[in-house]
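This report refers to the structure that appears directly beneath it.
What you see is the complex with one protein chain gone and the rest in place.
Up next, chain A:
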Amino acid sequence: FKVPDEISLLVIVVDVNPIWWGQQAQREQEFTLSKCLDAVMVMGNSHMAMSRTNKLAVIASHCQDSHFLYPSKSWKAGDDGADDASSSGDGKYELLSVANNLIAEEIRNVMSKTEVRGNSTDTLLAGTLAKALCLGQEIKSRILVIKAAEDCALQYMNFMNVIFAAQKQNILIDACVLDSNSGLLQQACDITGGLYLKIPQQVALAQYLLWVFLPDSEQRSQLVLPPPAHVDYRAACFCHRNLIEIGYVCSVCLSIFCNFSPICTTCETAFKIQLPQMVKPKKKKLKQTT
């Protein structure tokens, strides 16, 4: 007899940074944001097709904020609002139709209405991940991040907090990187036990998603998957957010600084350290030769 399946949630976080995608459209016309979202929808559909109790959420991570592409209403209220949603009138499983239509509509809203203000051109990934974590509270869940733009060093602290929170809740973070490698995501995958992959061919995104990221943690134990990448574990200093190898650590709160300061900015402990005195080189009397 079958054991009742438990609910398994997959949260797909898509980096929709308009600046990166705008540049991308000029670099590589075969792989645009629409194509990327198509692949994401195939992945989402496949996940939901796997089991009746699988659930999906898709969040778009923009420059200033993040938006839920699916589900658009609170999903805890019964089944995923299939009352008035339009079915596509074709052979697609109705639940998937509804989901795909919602996602398509929402992403159009997001991209047309969200403004990019001022200097903040980096994707707000940490905030999005925090939202994703809030979803997977009582149920088994995992997060898949589709990363486009580069890392933003300013988010280092928040990111690390999110990673450790995910680790505590046993939530895997997987990363599928489209362009440049992301040290933060490598750390996230390493710490939470997820998979990190920088895909060699962007156009084949759907195939990579299905082969590598579709199996859940139990199924992964049986399959041969890409090995973990070398992780850059350098910390970022709290004052400048630069990655440093050697620095100063506050003995009370363990904050990391690149330069010595007498008061720790995080916990405000005062330090009295005697720095080694700089020894002035003795001036040698030069013997003058004639």
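Note that a contact is a pair of C-beta atoms (placed from the backbone, for glycine too) under 8 Å apart; a residue touches a chain by one contact, two chains touch by 3 or more; residues count from 1.
In the analysis below, contacts and distances are computed from a predicted model.
In the listed set "GPI-anchor transamidase component GPAA1", "General transcription factor IIH subunit 4", "Aspartate aminotransferase" or "Nucleolar protein 58", the entry agreeing with the UniProt name of the missing subunit chain is "General transcription factor IIH subunit 4".
Shown as candidates are A:Glu28, A:Asp65 or A:Glu94; the residue that touches the absent chain is A:Glu94.
Across A:Ser51, A:Asn170 or A:Thr269, the residue that sits in touch with the chain not pictured is A:Ser51.
Residue in contact with the omitted chain (choice from A:Ile19, A:Ala153 or A:Leu214): A:Leu214.
By the touch rule set out above, chain A reaches the unshown chain at residues 1-2, 4-5, 42, 45-46, 49-53, 78-79, 83-84, 86-94, 96-97, 100, 206-207, 210-211, 214-216, 218-219, 221-224.
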